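Down below is the structure, laid out as structure tokens.
All protein chains but one are shown at their positions in the complex.
Going in written order, the chains are labelled A, B and C, and every chain counts its residues from 1.
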Amino acid sequence: MDLSKRALQLKEEYPSVKKVALSYSGGLDSSVAGRLLSKAGFEVLPVAVDIGQRSDFARIVSNAKSLLGDCRAADMREIFAQSAQRAIKSNFGSDGNLNSGGISRPALAAALAKEAREAGCQAIAHGSSGIGNEHLVMENALRTIAPEMRIMAIVRDLDLRRDDALAFAAKEKLPTNLLRAKGFSADENLWGRAIRQGFAIDPSAPIPEKAYKWTVSPQAAPPKMASVEVEFSGGAPVDATINGKRVSGAAAIFLALNETGGRHGVGRADALEDKAVGLKSREAYECPAAMILLAAHRQLESLTLTTRELEAKAQSDALWARLVREGGWYTRLRRSLDAFTDELERPVEGSVSLELYRGSIIVRGRKSRRALYDSRLSSRDSKGVFSQKEARQFAKLYGLQDVMAYMVDSD
Amino acid sequence: MDLSKRALQLKEEYPSVKKVALSYSGGLDSSVAGRLLSKAGFEVLPVAVDIGQRSDFARIVSNAKSLLGDCRAADMREIFAQSAQRAIKSNFGSDGNLNSGGISRPALAAALAKEAREAGCQAIAHGSSGIGNEHLVMENALRTIAPEMRIMAIVRDLDLRRDDALAFAAKEKLPTNLLRAKGFSADENLWGRAIRQGFAIDPSAPIPEKAYKWTVSPQAAPPKMASVEVEFSGGAPVDATINGKRVSGAAAIFLALNETGGRHGVGRADALEDKAVGLKSREAYECPAAMILLAAHRQLESLTLTTRELEAKAQSDALWARLVREGGWYTRLRRSLDAFTDELERPVEGSVSLELYRGSIIVRGRKSRRALYDSRLSSRDSKGVFSQKEARQFAKLYGLQDVMAYMVDSD
Amino acid sequence: MDLSKRALQLKEEYPSVKKVALSYSGGLDSSVAGRLLSKAGFEVLPVAVDIGQRSDFARIVSNAKSLLGDCRAADMREIFAQSAQRAIKSNFGSDGNLNSGGISRPALAAALAKEAREAGCQAIAHGSSGIGNEHLVMENALRTIAPEMRIMAIVRDLDLRRDDALAFAAKEKLPTNLLRAKGFSADENLWGRAIRQGFAIDPSAPIPEKAYKWTVSPQAAPPKMASVEVEFSGGAPVDATINGKRVSGAAAIFLALNETGGRHGVGRADALEDKAVGLKSREAYECPAAMILLAAHRQLESLTLTTRELEAKAQSDALWARLVREGGWYTRLRRSLDAFTDELERPVEGSVSLELYRGSIIVRGRKSRRALYDSRLSSRDSKGVFSQKEARQFAKLYGLQDVMAYMVDSD
Partner (left out) sequence: MDLSKRALQLKEEYPSVKKVALSYSGGLDSSVAGRLLSKAGFEVLPVAVDIGQRSDFARIVSNAKSLLGDCRAADMREIFAQSAQRAIKSNFGSDGNLNSGGISRPALAAALAKEAREAGCQAIAHGSSGIGNEHLVMENALRTIAPEMRIMAIVRDLDLRRDDALAFAAKEKLPTNLLRAKGFSADENLWGRAIRQGFAIDPSAPIPEKAYKWTVSPQAAPPKMASVEVEFSGGAPVDATINGKRVSGAAAIFLALNETGGRHGVGRADALEDKAVGLKSREAYECPAAMILLAAHRQLESLTLTTRELEAKAQSDALWARLVREGGWYTRLRRSLDAFTDELERPVEGSVSLELYRGSIIVRGRKSRRALYDSRLSSRDSKGVFSQKEARQFAKLYGLQDVMAYMVDSD
């Protein structure tokens, strides 16, 4: 069925909606969605949200204006940087799944809800497809923080395929740069760049070099390494010194490390991920800052937290990651896990020094006034505090039950 | 108190012991332990076990003979390689703790028990200190598989400090290479090389370059990358093709990847670890083969296991790692977790291709006839099998409970 | 829309289906479903499966024959009893959720698939609604073990409400006992009796006494207690002695304990459960045998498994319960968890004695030749094996890290 006709059905499905706030990223889908909504007779207000994408944000806004007559621009960089900082505290992504949809979409939703209300909209439209988790995250967020708004998932609900979108854009003479977007689509923010499409066909084939934009290949990186020192307070990165230059504040640290890391070939990942609907999806990432900060953070945790704390944190982190990935940002459970983490991470303060070299993040050292590591205790040559002879009775009791089990166990 | 006098107390403590099998590694501690036991009046049988250390094994044996008059040599490489393969199946070490004591000491214990029995010993002596987990692992293993043997932990129970050991070795004119072993002590086997001592004083200082023996620094690695393809069956690595050359069998794969990986600067780690007695310990590792195989194995798991299976496996892997590290090799629980893993990993077959470049392990692709990834399903442009429109109802039900919770929750 | 018309749409939706095997329970829904399918023009083969329901099974079969002209009867009692035994091994239900749909529907599905194939059907129809997990469990089972069959969820897909079903039954002059089924619907099998409907309206109101059929109220139970001794092998109940009378085999034990337990007021539960779609549902149960066996089984586990084993088992049991409840019976993950449990439960053998008294299950004692409890070890008055003085060094090392953490922690 013709796309324009499908769009008209939207008008029937949402009779009470007059004005729609549209999440506008500047890409093909949101441009097509905007035009379709217009043609269907809705008043469309595109909303462009700055969450640290490296594309030319001003151009996105001006594109939206030329396309749809108006555009609201919202700067969520500092707010999103706080979410990203919290993600570092929770070791989000250290399991290899660096997808930031779970933390970025709630920030988009918050901005959309605010603009939609101020402009008197009755609905919010977004362009996430039905494949990944993004539509679940976006809609769960909107349903909780803007329950009075109707939600239109243009791509998913109209089953908008990429070739149909391209054909429609050509026919409608939408800006030509969209027509060139054949190879890859990407999702950018402070946390990193997620790349999709095109290469997804065969997981046995390598990601093509041209898919990457933020990072050079390790081979193309300079022979001189970069030195990075990150300072943490309460488990969150608060300062960084990069090749001797100091940057402060979450947003600035992410921006600077994305730049330096990318120049040294650091931050690439190629993964198969499990989505909430039960499908696997191949994703490629460039997340220099996130990867550097995650490596540093874990080092500091291993220095300042007890064994039991590390084990409990591993469970809590796993719950946090899964919850957030599957749309739980605005839940009491997330707040509860954060309350746990905030209390537990209070001693996670100090600094970690690293080197970036041709794709590698190399830990050099870590220090903290809250360190639980005491070299006097952990050397057999120490005097006074701990004698290894004391370990003898410990050893005797230690395996008691296993030995008993072995004895009664004749099978 | 004088070391020789302390050794004499052993004779009093173990009156019924005449002959002792001594775990002999060729290092300072086991040489000193052997001499002390001799001086105390025990008949000492050194046992040297080959588990893939790269040192000159023949020389270890001849040293033992010159020092103590006799030596039994046991080749446990194939058996230990099976343990290492099983460790890869269980993603052992992928949490950053690459310590192999939990898998290597049980292999040593098995060889020691066999030789001790054949030679009519009443006791087994080992040189693990009371600091790490090794003494717990070794003793738990011996108490279950050789309950009739007394166990002597020479270093721990005599509180043998390193400087005392060096002084004793000098006085007793033990081989001069031991006297040079001032800087570092290392524990080597197929799984990798663990380095201790000397640098442990300050976790904020980097590991000195001279501590490494198996790996070059990333900067010193050749500009040409190595290509590696690993083939898995039932989750275990069974073949590898390294720069076009094929090697088969677990032991050969570990040996070859340790060599190639080390040449490309791959495999180093610098970690703070938690020991069973509640102390943290700083450890440095060189584990090229283990790191490469772990990276490859996780890729194949992500291609062939369902979401639920991956989650259950993560829990089981964490239990396995902790159990094995803390001395549980010879337990029913380990066998039970293995039974789980063996069944679950049956579809984990196929191959993963990687590149090694100046310290980095880069995943290129993975394939399997058991892949759960279907590019037709995971693209919004697919036709027939899955329509993204179907995700709409899913999305509606998906967040239902969270939205209800938000509504009734006015705090 | 008229029910008969809705049924006709089925004919359009499934043009290639001529003959349908219908899961026939004898209740209102399956009777209405059968008549609707007939009227829609399908050839209908009702299949009645005996899994230990206490209703008159022969009458169910004869009802089906009079209603639909034919009926296949399948006896799955022994096979289902093995599933129930396995559920006991996995402590299924000890978290308070006694719903047996996850274990009973796969048994139904297996019988349906077999009968449908033998009779040359192209589809299998069932009457589970879209509210609980039963439709997910049934369909997941059928999609894996009978992928060639189309699946019709009559109640769910036609949105068949209870009052419409009653009206249709009256109009069609279906057997009058169905018309009386206004108050409660129940799901019966060896595991127990699940009661729904009617009382569900207000969770603050008690379950009405008339909802229960298998159990008397504690007040109505006899003043003389029943004595029960259950014998386990490999974690599974294999024999039971009830008031001195011995019964053997899983099916017989469940039947006998359901009878005796019910007579003593044992086995009732009133719970709010979480379903896979994200809804809560109030359920009442009568599961005398399951509750008695679960209590006995946990006692024997506590006697024969080590601390670590009990902790690992708790995790595995939680995974098993959730997986099975949500439709994972025919998965590799279930088989993998079973492999774990089968190995771990080998020492869980011995007997447990209990008393049933007016609703209470009272544990009297447990014994096993594999007991890990040694009264000599666990008394401070024991001599020789363990001295409590040894616990002093243990205590010293035990809290070491917590004390360090407290010291460096000034907040």
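Convention: a contact is a pair of C-beta atoms (placed from the backbone, for glycine too) under 8 Å apart; a residue touches a chain by one contact, two chains touch by 3 or more.
Bear in mind that the values here come from a model prediction, so they are computed numbers and not experimental data.
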Residue touching the undisplayed chain, where the options are B:65, B:213 or B:392: B:392
Identified contact with the non-displayed chain, of C:39, C:54, C:263 or C:282: C:282
Footprint left on chain C by the chain that the document does not show: 96, 129-131, 135-136, 139-140, 143-144, 147, 153, 155-157, 159-163, 197, 200-206, 218-219, 223, 225, 268, 270-282, 298-299, 302-303, 306-307, 310, 314, 318, 327-328, 330-332, 353, 357-360, 362-367, 371-375, 377-381, 386-392, 394-395, 398-399, 402-403, 405-407, 409
Touching residues (missing chain, whole complex) on chain B: 306-309, 346-347, 369-372, 374, 377, 386, 390-394, 396-397, 400-402, 404-405, 408-409, 411
Residue numbers in chain A that touch the chain omitted from display: 274, 277-280, 306, 308-309, 312, 315-316, 319, 323, 328, 331-333, 335-337, 339-344, 346-347, 397-401
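Methods note: only the chains that are shown with their structure count from here on.
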CA centroid of chain B to CA centroid of chain C, Å: 43
Contacts with two or more other chains, residues of chain B listed in rising order: 274, 277-280, 306, 328, 331-332, 398-399
